[in-house]
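A single protein chain has been omitted from the complex, and every remaining protein chain is retained in its original position.
Chain nomenclature is as follows: A, B and C, assigned in order of appearance, with residue numbering initiated at 1 for each chain independently.
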């Protein structure tokens, strides 16, 4: 091969659903993009040797290991990618950061804001990433561009739901995502965190929240649903709903923004589209444009398939990784990183507190709001 | 009442589904519009005295009669409206025209083109109307405006379907619409005639057709389905499908036009909307506009309800009647009239012939193409 | 006319948008339904004589008056229908009730809960109605049937939005709906009241709320938007959003319910449809059924047009009136009545209070929960 580019050896801790999505991104980023680094799938680490080895064979990892402590300090590892259950994010990330590794971590970053801040401090100065992958759905990246160019105008309303229904499925009862000690929370960390990250990206800081948290299923340790009202620093108001009991919905990660000049609507179950309302269209043909965000001219579109040939869930990880590697090469700050995730974590803590105290709760402004821009 | 406007006495022959829709229009046109005439619901005529009297009481007709021959020559009748089964259109219309009445007739105008031409000749010089009511769906009237102002550009494709499913319902087996002697045809006259009328309005004359006609139900006397390919005089090409056996569809009267500059899509089951694609939109937000054609600025919208408060099927008859009365008052030619319906009938005859002969069949140009404009 | 049925003389106070909708219902109820009374459009009353007379001529009212005090006590008036601005509801309704009239009143019933209770007390024992017309959208009445027959199962989530955008239109700035002294509130009384009434119908009493109320437009006296979280007595949780600044939305009165066995979704902009998810469908074809609620077998469907021939906004008033007249004839209690509207008013007061105090606020249970059933 002709390319003479630096290699980066990757170690990944965890090999569940997210392990597959990350492995795929590591394998594919060089096919769809032109990253400034060549990634080597060096070590995959999990608790069960047989399973780790099978996973390694399937996805092309060179080594299979079972002890993350030794993996994160390996000399031939440049990048540590964490997709273990939530309670392991902090110890692994802090150990990897101390060992000088580039750290990539699944969301939610931590079990609570204190832990998140410890992780951010440990990773300070080193390149890092949190896998809020939906920022790189082309339609969402495009929504951000549209907002930045004034398509929506002065924002009035932000409305987000993340609706799934598998929480009612008895077959899923035993998974770690339902155990408080490993997951920390339920719909809150799993789903709402995504919605909050997107809200911060698209509509800026949230200043106060009111909230309601509910567990419907008997014996369940974590929340099934979170509802939140919010005021944003830009004067707009919003609502959030995340639930695992929205019968009939599989993955409806939806948001809608209404402003003085337009509106935008997105639904992850149809992620190649964005509805865009333009109040400056000729009056009698005003109506939401049904835009297929597959190019030409849309974010990432030239890297995937021709217009109208849709991409899927997995491509959001590939695009995230490409952007990260480009920032790394240029020594630019990548977003969303650990500091960005701390802000999400602050919001989740405030939402928890608001639900418990049954009042509105204010959120402290981030030390640097500028950090927020993606 | 303050208005000093001329009264028109109406006699209606037939009181089935269409009789209800027409009665409603006669009653309501003065509420929603400002017609230059005041309509009196004078005589309703049907075969069964008891049923006619009940209908008269319900809808406010002054007299109930059972003999159409005497009704159409009554001195105190100004307008004869025909919604009897198809085979009676010609005798009633011709008798009414000879008696100097204004004649309104349900579609399809006639059993075949010869009969249609006889009717058109009989009504020559007198005001007349054929109830191709869908021309006055606000979204379709708006589509016509958009096409006329160049929104679609040079047309390439016209695609129309009219899909219903009640032909498979055993409860409906006995209705007159399935008897050849009374209906003349099945989906052809009932559904396809509407699609053809709209195509002539929106895309101009058709020059040749190929076709396939099918009866699926054993023992049925009329066609269940008609499929047609067509070439238009403007160089575009199109297809038509009308069927009573499109399981899952109740009233999907749909059309779509693609041209060099845009596209338009309509579906009667959601008749308050029009999808409008504008190739001159900013490239990256090109996508069909989902336009709610309820105003402001849309055809008829100021006469019905505020934007977003939708109208229904019946309003298309009211709007048709309002336009007719305005033309009548101004002594302008109204469209669609008997001559327009003759063109539809010519097309249906050509489609029948093409199906039988299994070849393409040409359609003679109308004596005056200008007649086509609505 | 053959019918020998009791006549009811109607007086209507007000003749704006709602006056048109009510007049239409009075005119049309006897055509589409078989009401046990014959309604006479006796008196229309408004402030400007010229406008009242023009309205009377257009819609067929016998008399035009300008003094509501004398109208509501007229001996030849049986029914007083109120569609004047909100601040006049109480004085007119109380006067009419004292005069022994049947009272029909537009929503929101009153300016605040105390006034509403005074009205309910005044009307106690006499037949009365509040025009929460959306209960009689066929699809919503059908949703109620589905819920009652267990289609949704044990409810988890209720989500309602009522999104309009005309609040941002400078042409509308002068209307009474923006003046606090006449309207009492903005989106709250105009839009949210509808959503709350439907929630009470479909999901039962609400026990506590948190809320956020916002006025975006400078100088505007009333709220532009209200956001609310709610807990229902049945254990489910919900959110409400009503706004006049949802750019791109004209009349999106939407709700969605998710329960243990199914889900239901409705949007007023497409009011002839209901999406119904059935968790008991064969697993691999589970997906929301796109149901056209135009019959056969759907509420009111046999009274309007054949399946697939849609109805519009105005028909909800006609169906409401038909149900009311049937209850009147059978001396049964009609819903929604003034007592029902008091419950909506209590909720609005609690929502106002929650927004001001920035805490959750409890709602007292109604004296009789059974009153809620429609």
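Going forward, contacts are C-beta pairs under 8 Å (C-beta built on N, C-alpha and C of every residue); 3 or more make two chains touch, one makes a residue touch a chain.
Please read all numbers here as calculations on a predicted model, not as lab measurements.
Among A:40, A:86 or A:164, only A:164 touches the chain left out of the display. Note that of B:48, B:114, B:145 or B:260, the residue touching the chain absent from this view is B:260.
For chain C, the residues touching the chain absent from view are 142, 146, 151, 273, 275-276, 278, 281, 283-292, 296-298. Within chain B, the residues in touch with the undisplayed chain are 156-157, 159, 161, 163, 165, 168, 210-212, 214, 216, 224-225, 227-229, 231, 235, 237-239, 241, 243, 245-249, 258-263, 277, 279, 288, 358-360. In the full complex, chain A touches the omitted chain through residues 1-3, 17, 20-21, 23-24, 27-28, 30-31, 53-54, 56-60, 164, 166, 249-252, 268-272, 292, 294, 304-315.
Note that in this section only the chains that are shown with their structure count from here on.
Put simply, the chain farthest from chain C by mean CA position is A. Of all chains shown, C has the CA centroid lying nearest to the centroid of every protein CA atom.
For the self-contact between chain B and chain C, the two sides draw on mostly identical residue numbers; the shared fraction is above half. Centres computed as Cα averages put chain A at a distance of 42 Å from chain C. One inter-chain figure worth recording: chain B and chain C are separated by 35 Å, centre to centre, where each centre is the mean of the chain's CA atoms. Among the residues of chain B, those in touch with two or more other chains are 292.
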